[in-house]
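Shown next, in structure tokens, is the structure this report addresses.
For this view, one protein chain was removed and the others were kept in their places.
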Amino acid sequence: MLSLLELAEALQAECQPRDSAHTTLLHRVGSARNADATSLVPQLAATVSSPGKPLLLVQQPRLAFAKAWRLLMDASNVPGVHPTAIVAASVELAEGVSIGPYAVLGEQVRIGKRTEIGAGCVLAEGVQVGEDCRLFPRVVVYAGVQLRDRVVVHAGCVLGSDGFGYVRDAETGAYTLFPQQGTLTIEEDVEIGANTTIDRGALEETRIARGTKLDNLVHIGHNVRVGRNVVIAAQTGISGSSAVGDGAVLGGQVGIGEHAAVGEGVILGGGAGVLSKKKLRGAGKIFWGRPAQPLREYLKGLAAVARLTRKTKNQL
Amino acid sequence: MLSLLELAEALQAECQPRDSAHTTLLHRVGSARNADATSLVPQLAATVSSPGKPLLLVQQPRLAFAKAWRLLMDASNVPGVHPTAIVAASVELAEGVSIGPYAVLGEQVRIGKRTEIGAGCVLAEGVQVGEDCRLFPRVVVYAGVQLRDRVVVHAGCVLGSDGFGYVRDAETGAYTLFPQQGTLTIEEDVEIGANTTIDRGALEETRIARGTKLDNLVHIGHNVRVGRNVVIAAQTGISGSSAVGDGAVLGGQVGIGEHAAVGEGVILGGGAGVLSKKKLRGAGKIFWGRPAQPLREYLKGLAAVARLTRKTKNQL
Partner (left out) sequence: MLSLLELAEALQAECQPRDSAHTTLLHRVGSARNADATSLVPQLAATVSSPGKPLLLVQQPRLAFAKAWRLLMDASNVPGVHPTAIVAASVELAEGVSIGPYAVLGEQVRIGKRTEIGAGCVLAEGVQVGEDCRLFPRVVVYAGVQLRDRVVVHAGCVLGSDGFGYVRDAETGAYTLFPQQGTLTIEEDVEIGANTTIDRGALEETRIARGTKLDNLVHIGHNVRVGRNVVIAAQTGISGSSAVGDGAVLGGQVGIGEHAAVGEGVILGGGAGVLSKKKLRGAGKIFWGRPAQPLREYLKGLAAVARLTRKTKNQL
């Protein structure tokens, strides 16, 4: 049995950027996973062009491939603080940390082992970053925000900015910012796409729980709680004080109003809209539309309108 | 009667980040605002756990709380120009200004009293920023843009970029940028969320009028005019040459086409879409849907489709 690292090296040795042969192979193993996997070995071996190559058989081939690749990637970091980085006197850097050029770290910032802070990142006072994190260039982290271990933040993200909560003066119509002095916690293994913004809590906390993945240009409002292993596709926005349960899957451009709750394992189709204070429940249940409805009902509504349209056409 | 600053200090003295006791108190006063407020004092006093504390009674308690907090926050700025900031020879800095590390200020830039320019901000030639403004890190302001007093701009914003106006060559199908040499003016007390983008005018001006608040990842196109005290939630986009009247409220992910007009005080629900050239009017009137309709009509449409869907269900 090969280790994952050996698998990775074997794959890389064979894999050219445009050569998808190995993917094909893995895919075949993947699509046959409902069959008895071991019975497939001779069949697969026959389809591989050069029979001298090792044949890898794993339960979840795409997953093994992804994990193997990650092992190879992790070797890229070169520790050290670039001479142009501005690191306040009270900053604590663990061993193996890399701080890129023109990064700025405020007082009391703490960075865990082997973490990489990219060029031009700005970490305000009291920011804490765990071990084995990677912040790509030009990430801004506001004061007091906490990132745990193995967090990946892509370029241009803004973490911990003031939430959008205003008090309207009933006499003048002018707005005053409601205090936005809460915190933001990003738990372990969270990954955040480019130019995404996550606001800090107003009086409390915004929290993204472990293992959750956010795509590019996502917006997370103040006091929002996102559970574990949630997937949120690009340009989705979650308004203040809403909650998303563990394992939920949100398509792109989804919009969630304030104080709403998306239950554990709920799936929201791309562009779906959840009204303020609305609660959606049901693991594995798919909702779609604006306002979001159970998929079947939404599709029936679309079909009903289509029939109506056809009927009108016939009458004309 | 306590001054607002005394109120702020009293609140801060009592308030721990996770302690919401003071909020509870203020909220109670707030929800009773339709009653005779003074009659509530003995009742409120009885509910406060430590009767020795001062009891503050104001007409708009959330507003007072917000204003008091802001007074406290304003003390944070430490004046001075960081030695790594690049400040062109012709730049004019008023007293009390703070320029962060690695900020770049081009020729003829003018910064008003006590304004704070965060780390890594880039202000191109001729940018003018008023008094008591705060630009968080990594804001980019293109040449000639004007920000008036007390403007707050969160990290990653881009102000005054070229608008999206192209001329198509009828023969080749290729596009050429139409001149985007107008200006952008941000009036007093405007606040702008993280990674928001506002384009300059094409030949004329883009203008955000005083007191207006923009959330994160908002897009404002060229020549747009946004009135006073307008609230625009996250990920909303306003296309070129459209206008939004004073006091309007736009939910998140609203989309407004070109040359459209949203009247004074109009309220657009989250995800609403306004067609190009469309005019919506009526202070306090709520519109929703794509295309946006008066709320009642839109809800009736949803209900009608739902009935149709049910009917079909019964027929099956």
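A and B are the chain letters, set down in written order, and residue numbers restart from 1 in every chain.
Note that contacts are C-beta pairs under 8 Å (C-beta built on N, C-alpha and C of every residue); 3 or more make two chains touch, one makes a residue touch a chain.
Since this is a predicted model, take the numbers as computed values, not measurements.
Student: Just name the one of A:K213, A:H259 or A:K278 that touches the chain not displayed here.
Tutor: Residue touching the absent chain, from the options given: A:K213.
Student: From the list B:R70, B:H219 or B:H259, which touches the chain that is not on show?
Tutor: Touches the omitted chain: B:H219.
Student: Considering the whole complex rather than only what is displayed, give the residues of chain A touching the chain that is not shown.
Tutor: These residues touch the chain not displayed: 17-18, 20, 23, 60, 62-63, 65-67, 69-70, 84, 100-102, 118-120, 136-138, 154-156, 189, 191, 193-195, 211, 213, 215-217, 228-229, 231, 233-235, 246-247, 251-253, 270-271, 289-290, 302, 305-306, 308-309, 312-313.
Student: Could you pull out which residues of chain B are in touch with the chain that's been left out?
Tutor: Residues of chain B in touch with the missing chain: 86, 102, 104, 120, 122, 124, 138, 140, 142, 156, 158, 161-162, 164, 166-170, 173-179, 181-183, 195, 197, 199, 203-204, 217, 219, 221, 235, 237, 239, 253, 255, 257, 273, 276, 290-291, 297, 300-301, 303-305, 308.
By definition in this document, only the chains that are shown with their structure count from here on.
Student: Just send me the rotation angle from a CA overlay of chain A on chain B, rounded to the nearest 5 degrees.
Tutor: Nearest-5 rotation angle for the superposition: 120 degrees.
Student: How big is the gap, in whole Å, between where the Cα atoms of chain A centre and where those of chain B centre?
Tutor: Spacing between the chain centres: roughly 26 Å.
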